[in-house]
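Complex shown without one protein chain; remaining protein chains in place.
And then chain A:
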Amino acid sequence: MTILFLILAVLAIVGASAAMAFRSAVHAILALALAFVSLAILYLSLDAQFVGFTQIIVYVGAVAILAVFAIMMTRSDSAHHHTEVFSKSWLTGLVLAGGVFTVLAWAVLGDKTQHAAADAPAPVTTVTQIGEALMQRYAFPLEIMGLLLTAALIGAVVLAMPLLSNKSGAKSVTKGDAR
């Protein structure tokens, strides 16, 4: 258990740091995917199956792929960009990261349940329980999330609309070209 945790922790940290250090954007995303996968396995080793698999589906299957797609669509060759890896505003970043770490550490250390959890067996949460909680207690937040996502989807369609209205003009040109 501890050996597994050490391996996964090292992989996650190495992946995340490599994601920041790599020059090539694609390498950075692949390193980030490694960090995501090790985090997911970490969740699995804590018996959190639903979170672990969702982590892989959402972060590896969707977020990483989306980033990769953005790169494929926009850049022709990323190797020729000679930008500095370490940006000049690193001090601000360091202060922000330190602040976030302090708040998190404070919250974790101040949590009273943490000391009790060390001896007690880990709670077993099945997917059924998560589903029941989502459908009963948290049904309203779930609906709101659904509404939000639908709104985002409609927004994306609206953004793509100008292309559609131009299409009738563009279509006749291509048609004449093809025939």
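Throughout what follows, a residue touches a chain if its C-beta (ideal position, glycine included) is under 8 Å from a C-beta of that chain, and two chains touch if they have at least 3 such contacts; residues count from 1.
The rule is simple: contacts and distances are computed from a predicted model.
This figure omits one chain of the complex; the name its UniProt record holds, of "Response regulator transcription factor", "NADH-quinone oxidoreductase subunit H", "Sulfate transport system permease protein CysT" or "FMN reductase", is "NADH-quinone oxidoreductase subunit H". Across A:Ala19, A:Ala35 or A:Ala64, the single residue that touches the chain missing here is A:Ala64.
When the whole complex is considered, the residue among A:Ala12, A:Ala28 or A:Ile56 that touches the unshown chain is A:Ile56. Residues of chain A that touch the chain left out of view are 26-27, 30, 33, 37, 40, 49-50, 53-54, 56-57, 60-62, 64-65, 68-69, 72, 126-128, 179.
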